[in-house]
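The complex appears here minus one protein chain, its other protein chains still in place.
Order of writing sets the labels: A and B. Residues in every chain begin at 1.
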Amino acid sequence: MQTTLYFVRRYPLGAIGAAIMAIFVLTALFAGTIAPFDPTATDASASLARPGGVHLLGADFMGRDVFSRIVHGARISLAVGLCATALGCLIGVAIGLASGYLGGSFDLLVQRLIDILQSLPLLVMALVMAASLGPSLTNTIVAIAIPLVPNVARIIRSNTLALREMPFVEAARAVGMGEVRVALVHVLPNTLAPLIVLATAQVGSAILVESALSFLGLGIPEPHPSWGRMLSESAAEYVRTAPWLVIYPGLAISLVVFGTNLLGDAVRDALDPRLRR
Amino acid sequence: MSGYLIRRFFLMLVTLFGISVVIFVMLRLVPGNITDIIFDSAGFVNPKQKQRIERELGLDQPIVTQYARWIGGLARGDLGYAYVSEKPAIREIAPRIPVTARLAGLALVFSTLFGVTLGVLSAVRQDTALDYVLRVVSLSGLSLPSFWLGLLILMACVQWFGWIPIYRSTPESFWKELGLLAIPAAAVGFRSSALVMRLTRSSMLEVLRQDYVRTARAKGASERSVNYRHALANALLPVVTIVGIEAAFLIGGLIVTETVFNIPGVARFLVEAIRWRDYPIVQNLVMFIALVVVLVNFIVDMLYVALDPRIKFGN
Partner (left out) sequence: MSAPMPAPMLAVEGLQTRFYTRAGTVKAVDGVSFTLGRGETLAIVGESGCGKSVTALSLMRLVADPPGRIVAGSVRLEGTELLALDEAAMRRVRGKLISMIFQEPMTSLNPVMTIGRQIGESLVLHEGLSRNAALGRAVELLQLVGIPEPAQRAREYPHQLSGGMRQRAMIAMALACRPRVLIADEPTSALDVTIQAQILELIGRLQRSLGTAMIMITHDLGVVAEIAERVIVMYAGRKVEEAPVGELFARPLHPYTRGLMNSIPRGAARLQEIPGIVPALSNLPPGCAFAPRCPQASPKCTSKEIPYEEKRPGHWAACLYA
């Protein structure tokens, strides 16, 4: 309790971000209980119902309740965002660590690959991957995770390079510790701080990319509700007649990403060695 | 110096080559090609016809040969033929480029102008109310999906002006076109300007901490001179690199914004081509995008070298 209050006072914006994230995570976990309707249930009589009353945030063309779809969409978007980030970071750390640690021609090759992959914008790579893999939940996760790898690998690699020369690593070697053990036990834990900062920043990007993919029709397929796809189905046609179809899903996306950004900034400030006492 | 230039240029070529391989491989990760789609939608599969089409399109060749043919064609300026329209790819792509270029240029100008100005302002007035407001605004700018922003702007146009900025064919006058493009450019540029603002702010803050700023004050220079003559010149150097990062950032925004505003540009075409698995178009377009990004970064590097006296007159 004490420590929580301390963090709230010291990083008020970060606390707000954490609160926002907590709300969304809880919504995602208890989607079934919170949502009044089945997100995929159509109801022709409620088509394009205005917000208010039974349909809290209105209903879409097929009569599906917007609020329920947003609540269930939280589950999907967060799951995809978090899984993609986790996967991307896992692969990125493995590659970055190996590359920075082993050096030599392997490192050179990896460096070239990272440069190449970073020349392509995130969305473009994700688009191509999503298109070539085909629409499915897992494929979307992979399609978002892979473009995240180069950035993670690059940062972890440069960290590893710096850490490799540190005295305590040499000391570990001098005691006869095997290289793999040194890498895992000594080097890896010290890359954790920048990794955490990086990961929190990437979650926001992952969620935005997923929503863009779904908006373009190449992301999360039916029947899973996705905020991005909710926006594409309602695009220019309903802008005049049913603005609630446009406002609420987008608001949800923005809020979640805003929360991760706030949290990410606070985490970065907290872990920045220069600002630490 | 020129050695550095040559090396960078060579590196650029190698990178482009690597990108072409990666793109080619990425598109063919999953077995199946456009003939499958054609026949899937038709409902039945006629193996003989399928084979014939495959041979026509050169899809029966080994992968490496297909790649070699593409790269060879690129070098000659022959981009192959689009699967869907069966016209030469270049005739599909080329006319769409100018619109996107104009949109991108406008967005870049918008975001750099706003981003740098507000970033400097925010740094110079650090920790004041203005600073916090700007930081929150920029953070929300980074959190908004750009297509949603586009939709909202569209909605605003419709609600308040009763008019949708529709871009049909090339408008009559240059200024009319600019006017039509200004709104989507704002949508694209908003996110970029948020990024530029944040990066400029931190760069400026870093510079203001330096010793030479203290020296300038010790000479009796005014705050304005210190901020804009001494600090800004140093802070702008990393900003030049930021523009390079922006370029890649911008392209993602272009893709969705062109879709939202129905602009017949190259970015929207990419999405259409992807939906159709029109590989020749997709390959070439992605290659083109990569080329633009790599070129922009190259130019930015050269600019940086030209601007930073520590590198220009290095020892």
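Please note the rule applied: a residue touches a chain if its C-beta (ideal position, glycine included) is under 8 Å from a C-beta of that chain, and two chains touch if they have at least 3 such contacts.
As the structure is a prediction and not an experimental result, all values here were calculated from the model.
Enquirer: Based on the whole assembly, the unshown chain contacts which displayed chains?
Expert: Among the chains that are shown, those touched by the missing chain are B.
Enquirer: Which candidate, B:91, B:176 or B:214, sits in contact with the chain we can't see?
Expert: The missing chain is touched by B:214.
Enquirer: Write the list of chain B residues that the hidden chain touches.
Expert: That gives, for chain B, the contact residues 210-212, 214-222, 230, 233-234, 237, 308-310, 313-315.
Simple rule for what comes next: only the chains that are shown with their structure count from here on.
Enquirer: Distance from the CA centroid of chain A to that of chain B, rounded to the nearest Å?
Expert: Distance between chain centres: 21 Å.
Enquirer: Can you check the complex and tell me which residues of chain B touch chain A?
Expert: Going by the criterion above, the answer is residues 14-15, 18-19, 22-23, 26-30, 139-140, 142-145, 147-148, 151-152, 154-155, 158-159, 164, 248-249, 251-252, 255-256, 259-260, 262, 270-271, 274-275, 277, 282, 286, 289-290, 293-294, 297.
Enquirer: Could you list, by residue number, the parts of chain A that touch chain B in their complex?
Expert: 112-113, 115-117, 119-125, 127-129, 131-134, 204, 208, 211-212, 215-218, 228, 231, 235-236, 239-240, 243, 246-247, 250, 253-255, 257-258, 261-262, 265
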